[in-house]
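Removed from the display is one protein chain of the complex; every other protein chain stays in position.
Right, chain A next:
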Amino acid sequence: MPLDTSTYSLALLRLDGRRWNELRRLTAQISTQVAADGSSYLEMGNTKVMCTVAGPSEAKGAGGVRLGNDRADIRVSISIAGFSGVDRKKSGRNDKRLMEMQHTIASAFAQNLFTKLYPHSTISLSIHVLSQDGSLLAACINACTIALIDAGVPMHDYICACTAGSTSSYSSNDETADPLLDLNTMEEQELPFLTVATMGESDSVSVLIMETKVQVGRLEGMLAVGVDGCKQVRAILDGVARARGTKMLEGSRM
């Protein structure tokens, strides 16, 4: 095994050669599936996800009964490919972690999208995880944002997410721990981390999840780095969306 996270202090370099405040390579493509109402493909390092949007469409219950209420219902389904992780695993439909992620994404976008415009309808987001290497929830959220833009669903702002961690584990309790941005799997397994999503430019946090223990004193630094990371993510996603827009305008002119 090469160096582990305990050597951070020696070089101020992480396992993959990044500094504490650097994102991995983040690339996104928009409108990847023409058949879908909106679609996207996003890579954060080796975490690769695809997202397609169906809707907003009229929600029909059994027997053609109109369902729902005065606003659009957001449904999220995540499927993880068997080959996406190191071990080939089949994840069940009722995987609690997946259900929680689906719920988190749905409620985040319920706040952000103008769902009132689409009463009695459903917006379905289906996410396919092709490869996992940390920051999975963040990647899913970012992919959804792009796909929803592609689908043309009006929203307040981009929801951009990333993870933030701390360079030393809870128990080693190093006073001089640095915060870290955008963790990969190796780091997630060893270090405390949180996933944060903000509404675009603003500092308003729409998702904040942390499942590991960390000293409360380090939390502020982690959150600050995370929020800052979200802004960097927004700039990249915005670039992708704008490039697409420019291209569409050019296309329509022809």
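Convention: a contact is a pair of C-beta atoms (placed from the backbone, for glycine too) under 8 Å apart; a residue touches a chain by one contact, two chains touch by 3 or more; residues count from 1.
Keep in mind that, in the parts below, contacts and distances are computed from a predicted model.
For the chain of the complex excluded from view, the name given in UniProt is "Ribosomal RNA-processing protein 44" [choices: "Ribosomal RNA-processing protein 44", "Ras-related protein Rab-20", "Zuotin" or "Subunit of heteropentameric Replication factor C (RF-C)"]. Among A:Ala81, A:Ala110, A:Met186 or A:Met210, only A:Met186 touches the chain left out of the display. Of the candidate positions A:Ser107, A:Gln215 or A:Gln232, contact with the hidden chain is made by A:Gln215. Chain A meets the missing chain through residues 1-3, 10-13, 15-22, 24-25, 27, 29, 31-32, 34, 41, 45-46, 86-87, 133, 170-176, 178-179, 184, 186, 215, 221, 225.
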